[in-house]
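Shown here: the complex without one of its protein chains, the others still in place.
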Amino acid sequence: MNQVPNIPARVLVTKIGLDGHDRGSRIIAAYFRDAGMEVIYTNPWQKIDAVVTLALEEDVDVIGISSLATDHLLVPKLMKALVEAELAHIRVVVGGIIPDEDEVDLLAAGVAKVFHPGAAREEIVEAVEKFAVDAANDRPQD
Amino acid sequence: MNKIDKTPAPVLADSAADWQRNYDKMIGQDKTIKNRSGIEVKPLYWPQEDGDGSYVAKLGFPGADPMTRGIYPTMHRGRTWSQRQLIGLGRPEDFNERIKGILKSGATALSIIPCNSVYRGLDCDEVEPEILGTCGTILNTVEDMDISLKDIPIGEISIGLNDPNPFTMLAQMLIVAENRGISWDKITGTSNQSDYISHFVANHMFYRLSLPGARRVQMDTIAYLAEHVPNWNALSIVGQHMQQAGATPAQAMGLTLSTAIQYANDCIERGMDPEVFFERFTFFFDISISFFEEVAKFRAGRRIWNTLVTERFGVSNPRAKRFKFHAQTSGLDLTRQQPLNNIARVTAQAMAGIFGGLQSMHTDGYDEVLSTPSEDSAKIAISTQNILKHEAHLCDVVDPLGGSYYVEELTDAMEAEILDVIAQVDAQGGMYKAVESGFVQEMIGASALDYQDKVDNGEQIIVGVNAYQEEEDASARPVLKRPSPEHMQDQVDRFKAVKAARDPRALSKALDALRDAAKSKDQNVFAAELDAVRAGATLGEIVNVLRDELGFGMPLVVA
Partner (left out) sequence: MSDTHEKSELAVRLLAGQRPALARAISIIEGQSEAIRRLLKAIQPHLGRALVVGFTGPPGAGKSTLVNAFIAEMRKRGKTVAVAAVDPSSPITGGAVLGDRIRMAEHTMDNGVFIRSLASRGHLGGLSASAARVADLMDAAGYDVVVLETVGAGQSEVEMAEMADVKIVVSAPGLGDDVQAIKAGILEIADILVVNKDDLPLASRTRRQLESMLALRVPGDWKVPVLSTNAVDKTGLPELADAIERKAALRQAKGARDMQSSRTRRLLAQTAAKTVEDHILRDQSAAAEAIISALQQSDIDLRDATAKILNLLHESLSDE
């Protein structure tokens, strides 16, 4: 293990693109809080560079993107921006309405996992807990 | 009737006779309906006696106080609900093609869904191309609207416009009508997303201007339309967003009625006459799959509205008390797993809406949760309505569930819950203040978490999700069709060309006038907006000017 992991894990829950439904992200934030994580919760319609700034200032381990509509199509841009900002250790998960073909592309772009409607709470929480540890391991030296 | 006769409940007989008379007048040519067994199916059923007067007092007859059983004497037996499917995708031409197909399949009204970029107040050249036109039609200019409605008889068909404050789509459509020589008093339809408060609270995507800014534009628009487009429903008060965000059915109804109270007060403050403006108040609700609860919700809502308008606002015009509503089957009840099951779900939801007495309905496609619905699934959604109408004969009797011990007691119970929510909002100083402070958002958020808990711990079973699961083949799911980037690039190119061809002086003058109107206290912003549209101003240009003057809209998200 390279670095002292954030205890508790810190997760940014946010939405990019145009959609404004936030019931899902609110529920996910509650899941993470109940699992002992610290959630930084934002307004919808975040621009990519704002997400990067938030991730950096808040030193998060995981970014959770909630996406309905086709906003997930912007996630590959986010993945690139994170690499450019030297934040490649942060794991990104995407949840919402994601067609199968698009899921393939997201995973190829470096997204750690895609969650679909009906995903069980334990599954989501366990995955994100593990990702937070992975992120800590991959975090560059202080 | 013998006046000296002291037999009990003359009122029931009188009320029944009134109803029969109104029914006969409205139905025109009524047909005798017999079921498969040869039994005649009457238009309405009611008790033989009403000893304590509670039937007349609490239920009444359809079209009469207290309106529990329906707003018209004939309801669906006389005229079925408008089949108003939401359509929107890609470029205006794509919409035009799709809407013609849907009208041929039996839809009787149209409803336009614009692209999410339009909802956000962004022109197509301001948005990443990947997300353009994937969920709705690009409508930035008058030209776009004209193409969308090519060969569609605007003055003869009811149009639902899903554009939020400041209603650029409505402005575009009015100018298209003007250009086609269609008189504005022939235009019927509804501004489906005019309820800015519901957007501030839930489904924030529709929200563009600051809360007070939106209020200003909404009031100006209502006033303008009352004078110039008298048959247009300027106001659709939306319960759907709040229920989708997690409000319980009773809360959604209570919050919606509270919003209506707020808007009514705003109109009165503006000097408008409740006897007149209430006629143009319409509602838009979610229909969840909690079948009987939804039926009771609508019946209770209709009764409460009648009482509210009469007692709280002192209105006597019977047309002003009608609880007219459009409803949409809830996409949140649909699942990604075993998607064909969703056809059954939509059927149950639609039935609840029909028994609840709606005036207009949209049924979801079964693939709603997978991506933008396909043409085939949209057709099945329409057929579902037709099957319920023609094969299940759900329209033969007005309020057929009326009188059921369960449904009546549940209607009363829902009424009590709904009234309690209204009282809570009243205590906050009304709906505007209640959302400004976050009170409503917290209420809805708590209910959302509550419901999720029930699903998570299995208390609420969802077939295919937390029970009756099956291994599924991903390749069996329908392939999604999105407009190609090249296709949308053509739209952007055309858009830029249209912009370039405008008279820059006229445009600049019109936008300045819009700015002045917004800055002023007494000029009508919507009137200025129409002039801006005439001068070729785009959606984005108009929204930007208004954002500058009236404030950028960021809803109060409660963590």
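Order of writing sets the chain letters: A and B. Residues in each chain are counted from 1.
The criterion applied here is as follows: contacts are C-beta pairs under 8 Å (C-beta built on N, C-alpha and C of every residue); 3 or more make two chains touch, one makes a residue touch a chain.
Just so it is clear, the model here is predicted, and its values are computed rather than measured.
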{"item": "On subunit B, residues whose C-beta touches the chain left out of the figure", "value": "437-438, 554, 557-559"}
{"item": "Residues from subunit A at the interface with the omitted partner, ascending", "value": "4, 6, 8, 10, 29-30, 32-43, 49-50, 53-54, 56-59, 86, 141-142"}
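Keep in mind that, in the parts below, only the chains that are shown with their structure count from here on.
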{"item": "Inter-centroid spacing, subunit B versus subunit A (mean Cα positions, whole Å)", "value": "34"}
{"item": "Residues of subunit A touching subunit B in the complex", "value": "17-23, 26-27, 29-30, 41-45, 69-71, 73-74, 77, 97, 99-101, 116-118, 120-121"}
{"item": "Residue ranges of subunit B in contact with subunit A within the complex", "value": "116-117, 119-120, 122, 127-128, 130-131, 134-135, 202-207, 244-246, 335-337, 369-371, 445, 448-449, 452, 456, 462, 464-466, 474, 477, 479-480, 482, 554-555, 557, 559"}
